[in-house]
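All protein chains but one are shown at their positions in the complex.
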Amino acid sequence: MKGMTVIVKKTTQLIAGMVFLYGMYVIVHGHLTPGGGFAGGVIMAGSFILLILAFGSDFMHLTKEESGTTMYENLATLVVIFLAASGLLLGTRIFFLNWFPKGTLGQLVSAGMLPLYNVFVGIEVASSILTIFLALVIFKEEISE
Amino acid sequence: MRYVTVFILSLIFWLLLTFRITLPNLIVGSVASIICSAVFTRFFIKNVYKLLQPHRYYWFIIYLFVFIWECIKANIDVAYRVLHPAMPIRPGIVKVRTTLKSDLARTLLANSITMTPGTITIDIIGDYLYIHWIYVRSEDPEIYTRMITGAFEKYIKKIIE
Amino acid sequence: MIVYLLCFILFLVGLYGLITSRNLVKIAISMSIMEFSTFLFFALVGYVNGGIAPIVDPADPVKIYVDPLPQALVLTAIVIGLATTAMMMAVIIRLYRKYGTFDIREIKSLRG
Amino acid sequence: MEIAISIITVLMIIGALYAIHARDLLSAVIACGIVGYGLVICFLLLKAPDLAIVQIVVETITLIIMVAVVLDSSREEKFSKPDGQGYISIITSILLIVVLFYFFKLSVETLDAFGSGSLRMAAPYIEGATDKTGSANLVTGVVFDFRGYDTMGEATVLVTAVLGVLTILRIKGKK
Amino acid sequence: MLSLIFITTGIIFNLLGCIGIIRLPDTYNRLQAATKCVTLGCCSILFGVVLHFGLNDAGAKALVAIPILFFGSTVAAHALIRGTYHFGIKLGKKSVKDDYKEAIK
Partner (left out) sequence: MTEYLDILLYIQIGLSSICLFRIIRGPTIPDRMVGIDIFGILVVGICAIISVQTEKSFILDIGIAWIILSFIGTLTLAKYLSGKKLNE
């Protein structure tokens, strides 16, 4: 039988979506509560790790050639560097310029560009952790001596 | 239909976590719930129409009180066995037949058994549950089946099936 | 003052394991322990008596805060530690596939 | 507060000693995990919640990766009596530890007492952070605004590590 | 004041669970005592937190944490005890009955 017992499978089906949503909450509220891009990204990757542990790796239809996670990772890193360089486009000479309006302290929409940095760093970290997990655990049989 | 159900559940969870109703919070929560329902609906349970029938919630609340009472009895029982100087334990693994059919009901039954007096579910094979018991009270299958699953099975049948 | 000395002792325990052990996985564990003691030392230096966590509450702004600069530095260092550990584990599993052992001196004597 | 942190640090030292001396590799990995979890309690008591949540996730991912490595090995460390080289390394490490401990003791006496805020850079960061960044969490403000270059370097290091892992694991070995 | 009573009750349950970890003879019984007592103790502490804060953001977070803790710890205990049996640990000397041995052959 693939995977673990019926109890673990059913509970995982109920909980995995909740874990993913909690990771998004940690990322989006990174400038109000502890957490931020890194911790939320790893929790988002944790929901997929939970599904792979409970069901086995066949149910997600992963192909062995390319899983596509590295693409998201590189794209997110490029977006972070572009956001950092966007101060140069406005004519100033400052890297990492925070040119958005600040908003009021303590509200959800505030702190200028910091939530955008948080979101893209979160996407990058989630895809890179998932790539390391897949490479070390699943595609290990590909190595032939 | 399943997509709408997952969306509504996700939005309720988001609002419980943040606990403030403003316009930016609702917009961000809706976007997050749409992403969550687009990714995770494939892995959710199949039959969601049962969530719309209100009498199941009535039985669920009664079941909750029964369950909390059993749970407190479980802890006092274990505390007695731990603190007694002679440690009156008599462990063993017994086999119990269940009449529930669906997988979700069996999962809820197994989780309930895990929290009640001195029992932990080890495995489910076919119709039989294998249970580790800290003090085997009798050798007769009929008696211990009624002792272990008797309190929960009728409520779970009314809640889920 | 005793806390700083205990933190240094944790560092020395990691150093002892790094020098004397011959197993590759244990070398990785010893390096993790040395990283932990460094993080703990930075967090200890930044603590202020009676301070609260560095998150501003707009309702009552006048408070004493713990120093946020060492926490930001340690936050970067933890992530780099994770990257180092993943890289080290990839090299170790590759060596195990090649030689069939974790012992560093047998690997050195096989040669080829 | 100082007493609680001392107790947890002593527990971490005992766990670390067991992790180094355990014969079984899986036990060593579990003991390393509990040392990391003890560090999280220290961070919670030292009022650093950001560090606590990041250390939790990093520790769990490290545990999963190490279990995945130990999983397909023989898991037993072969015991052999230390020969000449082993004795030399033990004597070297003990000498090094004594010398380093002496210098540490000298340097500790120059530090301020615990909890007096030894770093004097705190005031400008705390004063300027809420006005310049508008972020309620000061650590996020420092990480992404004042010290943005560090964060960009960290993201680059992570990408490089992923590419290195893929490159090492994907090469077909030749006979 | 009611919240302090709930928190103290939770700590007492945790204490009983940890005594069970030390005293009981084999792995299965230790897992039983520890999981039940410590899970109910932590649920009781979280319920005390809900009573202390009332119904605002902190209370709602504690209320969300209770079912996640409950399902997580019970399913983890189930997976751990099944793995222990398959790993080859024998039942203790006092045990009287073993029906699972024929089922997995």
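Labels for the chains are A, B, C, D and E, by order of writing; each one numbers its residues from 1.
Keep in mind that, in the parts below, a residue touches a chain if its C-beta (ideal position, glycine included) is under 8 Å from a C-beta of that chain, and two chains touch if they have at least 3 such contacts.
What you see is a predicted model; the values in this text were computed from it and never measured.
Which shown chains does the hidden chain touch?
A, C, D, E
Among D:Pro49, D:Gly134 or D:Gly148, which one touches the chain that has been omitted from the display?
Result: among the candidates, D:Pro49 touches the missing chain.
Since one chain has been left out of the picture, which residues of chain D touch it in the full complex?
Considering the whole complex, chain D reaches the absent chain at 4, 7-8, 11, 14-15, 18, 24, 26-27, 30-31, 33-34, 37, 40-41, 44-45, 49, 52-53, 56-57, 60, 63-64, 67-68, 71-72.
Go through chain A and note every residue touching the omitted chain.
2-4, 8, 15, 19, 22, 26, 33-35, 39, 43, 46, 49-50, 52-54, 56-57, 137-138
Mind pulling the chain E residues that touch the left-out chain?
3-4, 7-8, 10-11, 14-15, 17-18, 21-22, 27, 30-31, 34-35, 38-39, 41-42, 45-46, 48-49, 52-53, 56-58, 61-62, 64-65, 68-69, 72-73, 75-77, 79-80, 82-84, 86-87, 89
Keep this in mind: only the chains that are shown with their structure count from here on.
Going by the contact rule set out at the top, which chains touch both chain D and chain E?
Per touch definition, common to chain D and chain E: A.
With contacts counted as defined, which of the two, A-D or A-C, has more C-beta pairs across the interface?
Between the two chain pairs, A-D has more contacting C-beta pairs.
Using Cα averages as centroids, what's the distance between chain B and chain E in whole Å?
Averaging C-alpha atoms per chain gives centres 15 Å apart.
For chain D, write out the residues touching at least two other chains, lowest number first.
Residues 49-50, 54, 58, 61, 65, 69, 130, 136-137, 139, 141, 143, 151, 158, 161, 165, 169, 173.
If you look at chain C, which of its residues touch at least two other chains?
Answer for chain C, listing residues that touch two or more other chains: 53, 55-58, 75, 79, 86, 89-90, 93-94, 97-98.
If we use the touch criterion from the header, which chain pairs count as touching?
Here the touching pairs of chains are A-B, A-C, A-D, A-E, B-E, C-D.
Help me check something: in the complex, which residues belonging to chain E touch chain B?
Within the complex, chain E contacts chain B at residues 13, 16, 19-20, 23-26, 28-29, 31-33, 35-37, 39-40, 56-57, 60-61, 63-64, 70-71, 74-75, 77-78, 81-82, 85, 91-92, 94-100, 103-104.
For the complex, give me every residue of chain B touching chain A.
Contacts found on chain B: 6, 9-10, 13-14, 17-18, 22, 24-25, 28, 32-33, 35-37, 39-40, 43-45, 103-104, 106-107, 110-111, 121, 123-124.
What part of chain A is in contact with chain B in the complex they form?
Going by the criterion above, the answer is residues 5-7, 10-11, 13-14, 16-18, 20-22, 24-25, 28-29, 51, 107-109.
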